[in-house]
Structures are given as C-alpha cells and as structure tokens.
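Below is one structure, written out as structure tokens, with a few remarks after it.
Note that one protein chain is taken out, while the other chains of the complex remain in position.
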Amino acid sequence: MALLELRGLTKQFGGLVAVDHVDFDVNEGEILGLIGPNGAGKTTIFNMITGIYPPTEGEIFFRGERIAHPSLTWKERLATPLWWVSWLPVSAIKKRWDGMRTLRPHEITERGIARTFQTIRLFKNLTVLENVMAGLHHRTRAGVWGAIARPPSQQQEEAYIVAEAEKYLAFMGLSDYRDELAKNLPYGHQRRLEIARALAAEPSLLILDEPAAGLNEQETLELMDTIRQIRDSGITILLIEHDMKVVMGICERIVVLDYGKKIAEGTPEEVQNNPRVIEAYLGEEEV
Amino acid sequence: MQFLQQLVNGITIGAFYALVALGYTMVYGVLKLINFAHGDLFMWGAYLGLTGLTVALAALGYTTPWAILPVVIFVMTSVALMGVLVERIAYRPLRSAGRLAPVISALGVAFILESLARNVYGASWKTYPQGLTPSGGLVLAGGVRVSLMQIIVLVASFLLMAGLYLFVHRTRVGTAMRAVSLDHDVSRLMGVDVDRIIMIVFLIGPGLGGVAGLIVALYYGSFDFTLGWIFGLKAFIAAILGGIGNIPGAMLGGMLLGIIETLGAGYMSPQWKDVIAYIILILILIFRPTGLLGERVAEKL
Partner (left out) sequence: MTALRERLQKVNPLWWQLGLLVLAILFPLPLGDYHRSVLWRTGLYIILGLSLNIIVGYAGLFQLGHAAFYALGAYTTALLNIHFGVPILLTLPVAILVGAVFGYLITRPILHLRGDYLCIVTIAFGEVVRLALVNNIFGITGGANGLSGIERPVLFGLVLRQPIYHYYLVLFFLVFTIFAVRRLENSRLGRAWMYIREDEVAAEAMGIDTVRVKLLAFIIGSGWAALAGSLYAAKITVVSPDQAKFLESVIMFCIVVLGGTGSIPGVFVGTLGMVTLPELSRALKDWRDAWLGLAMVTMMIARPEGLWPSRRIRMEIRAAKEEASVAPAAGN
C-alpha cells in the first residue's frame, strides 16, 4: 500500500476542469515531483490533499484511510440517517460519520500531512519562533483551564513547545533569527521558515509547493540538500517545482500534468524523454 | 379576505423597504460597504420634510397637497448633499483601509445623525400637518380596501425604481457604475472617473432615501428619531434578502420582507414582527449569503 493514493481525482471550478481524473501514488520514503506547465492543476491537487476544498469527483487515501472525497450535497445529507445524529456525542457515531464527511484541513494535518504554500503564508507579524510554534499546536493539549491556572503539566508543555520549535529552527539554520519578525526575514529565509513550521507539525508526508521559487543558485543548492536530509529522516516528500534542475536533481519519481490530466509518470530520465512531456513543455514555449 | 388585505398593506410597506434598500444596495455595489448611515439619512428626509412643509404651509397660509412638490425637491437635494458630505468626510479617507474600518465609521455617522436629529428636533413624536394626504380609496372585490395614498405610494415607488433601473442599465453613467462595482482599478484604466461615480451613487441613494423618508412620514403621519435605525435595518435586511448589490434584488427583497412581516404580524403576533425580519436575515446569511437574486461567487483562495 502506498502512503498516499489519488484515485480519479477531479476538480471543477464552474465550467473549468482544473484537475481531470488524476491517479498516482506517493510511496513511503520517496521524493515525488509533480510538474507541469502553469495552470496544469498542480496546486489544486495540493489543496485537495490538504483539505482546503473537496474534490468534485474521486478520492484520496492516506495510509489506506480515505481523507478526501466529494462533499455530500444537502439532499444527500438529509437522506443520510447518520447525518441526523452526527451531532450526538457518541464516539461510535462520530467515528462512522467521520468516514462520510469531508475532513477539514487541520484534521488532515493531524493525520500527518503538512504543507508549505506557493505564495509564502507565514504569520508575518509574529516572531520566527512563534511561527514554528504553530506547528506544535495539534501535538499539544493545554486548553482554557491550563492557560489560566498554569498547572505544572501546562508549564512543561510550554517548555516542550519552545524546545521543539527551537529544534526545527536549528535544523533549518534559522536559530539566529529566533526573535525577528517573520516579515523582516530575507526571502530565502522565509521559505526555509515555512518548511520549519511544517516540519514542526511532525508530518509523515511533507508537501512543498514551489519551494525553490525566488531562490538564488546557492540557496537552491542548500534547499536541495535540506530536502534530501528531511527525506532521510523518514519523511516522504511530494513537491511542485518549476526549476527543472531541482526536480531532476532530487526527485526519484515524477508525475507530469498538463491541462489537469496526468500525461506521464516515471523516473526523471523516463519523463525527460517522453514525447508527450516534451510536447507539453515546448508547446507552452511557442505560445 | 383578511389575507388579501394584509397582502395589500404588506406590498405598501414593502415598497418603502425597497426604496430604502436601493440606497444600501447601490453603495454596497460600488464600495462593498454597509452604509449604516443610510437609515438615518432616510430619517433626516422625514425631519427635513417636516420643516419644509411647515415653512411652505406657513408661507402659503393654507393647506394644500401641492405644497408637497417643492418640499420633495428640497428634501431630495438636501439629503443627497448630506449623503455626498458623509462620503467625503467619513468614507473616502478609508477607501484603502480594508473593509471593517469604513463599517465602523458608517456606524459612527449613523449615531451622529441620530443624535443630531434628537437634539435638534427633540425626542418626542413628530406629526405631519393634516390634510396633505388624499383620504379616498377603492374597495376591490371582496371588500379589500386600497387607499388612494397606498396607490400613490406604490406608483411613485415603482416609477422611481424603474427610473433607477433604466438609468443604471441604459446610460453611460449607469454602465460606468456597474463597471466600478466590478473592479475599481480596471474601471480607472478604462477611463472611468471612479470618485465621480461614487459621488453620483451617494447623490442618488440618499436622494431616493430622503424622498422615501418623506413618503413614509406622510403615509404614517407621525414618527420619531428611532425611525432611521429600525427602518434602516429592515431595509438592509431587504437588500440582503434580494441579494445585496443587485437592484432588482432590492425591490424583490423589499416586497417580500414587507409581505412576510405583515402576514406574520397579522397571523401570529404583531409583537414578533421585527423578530421575524431578523430571523429571516440570520437564515439568509447562514444558508445563502448571496441572497435570492445574487450570483454565487466562486470560492477563491
């Protein structure tokens, strides 16, 4: 069983079919690249995996569990007996209903998928450390009572959050910027901070949306190194990237999309020599 | 029979709501701003109408319905000017400050206008001069009574609304208005003077609202300074119900709200009339925030 399985995944926005019956698997421990010309539907796929919107058709499985499928319409909900009782605080009902409803983004993160964004979405006015601490939210538990009474367990947890966040900052080489505001970091560091924040969520699958965009030569090389290190620490990686040097350099397998359809899948060499891929890319350049 | 009678009354009130709702919807269309001050501008129409009529009748020395005509013009222009002034002072400086600051500012203007009215005219109920409104009426089949005043109100409202609709859809300025409501920058690139269009919107919306205030005061005969808030909120609900930003929607929403409210008051209990309106608003916003005629906006990330 693959770690992540996409089955017949389709997304329509009004009349536009952004993703059209895409199937592919991400295997445990690999670095898989998702490439394709602009508007091929790559980011849309990422958004469906991370639960930002549901697919129009098709399903996604993570460790065999279905994490995305078309959401029920109001009619279907009304016709589903389970929906009527889904608000009851009974765990058996909750569990069955969880299998039917669409999961929300935070629930997908809890299951072990974390992501970065194509346009950097850091918490700009918060410090670098606070940004990374966000990733630890779902791994910790303190609530209202803990916040106000501050029992020892809460204090330990706070210390744990800071220590963990610092660990990931150190890993991404950002320790010196700990108390800077995120928006004051240079661009390349902001990209790294986004990865640190995602890592702090302890994912087993890390999804990177154009991590090398806007980086210079040197930073790109460092990034490739970092991505390999992350993979070696046991995290599977799925990434979108336009920089072919990065893609060909670190990906073990590549999936190519064009106009929402999968047109090729294979090793970098296979994909590079695939006539349909060449056509898709050259076709784009002619325009 | 009672049902038909309620329907007639509901349509009349609905016409008022629709007239006021137009002001909300036009401003929302071009600025994406809930102009809370609109209800109070409407109320100022009623107060200025009172002043105008008092002066006109005193000058004439006798009571005649014709005194209303110059007062309509006086109310329309002065409330329109107030509208433009409000936009200049309270909204224009906030055009680039996000969506919430203007809303708070609008609420602030509403409070100022209301307080001003209360302190200038007093907190007591105001009564319009007698003998200005025609008293006759028709009795339709089955004993449904339609007063002449109701007919005048309906005809006047429909004429105003139809005129506005044609203005927005058939004239150059109207086209520019629709362009501005879609995108300020693109309109500007296309050579539309956005500030001027917004000014025109703030002339027309409050102008219509002011006249509506005058008509409402004539219809009911008396009012006080809470008129603006209650009526304004209702009209806003009407605009949301029809689909805010949409002119036919405002008319439809106004009529529907007027009818639902009157029927609710008639068959359930008049005390809960306002609650019905608020619950409609809540349900619409929860289940179909685009209103009945609004287009579904594609979800963008």
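Here the chain labels run A and B in written order, and each chain numbers its own residues starting at 1.
Please note the rule applied: a contact is a pair of C-beta atoms (placed from the backbone, for glycine too) under 8 Å apart; a residue touches a chain by one contact, two chains touch by 3 or more.
None of the values given here were measured: they were computed from a predicted structure.
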item: Touch with the omitted chain, as defined above, among A:E30, A:E130 or A:E166; value: A:E130
item: Per the touch definition above, residue among A:A142, A:L221 or A:I263 touching the missing chain; value: A:A142
item: Listed residues B:M26, B:L41 or B:A110, member touching the removed chain; value: B:A110
item: Selected from B:P102, B:G207 or B:G253 as touching the chain missing from the view; value: B:P102
item: Missing-chain contacts mapped onto chain A; value: 50, 52, 104-107, 109-110, 114-115, 117, 121-126, 130, 133-135, 137-140, 142-144, 146-148, 150, 154, 157-158, 161, 181, 183, 197-198, 201
item: Residues belonging to chain B that touch the chain removed from view; value: 30-34, 89-90, 93-105, 107-116, 118-119, 180, 182-185, 194, 229, 233, 236-237, 240, 271-272, 274-275, 278-279, 281-282, 285-286, 289, 301
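Keep this in mind: only the chains that are shown with their structure count from here on.
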item: Chain A and chain B: spacing of chain centres that average the CA atoms, whole Å; value: 49
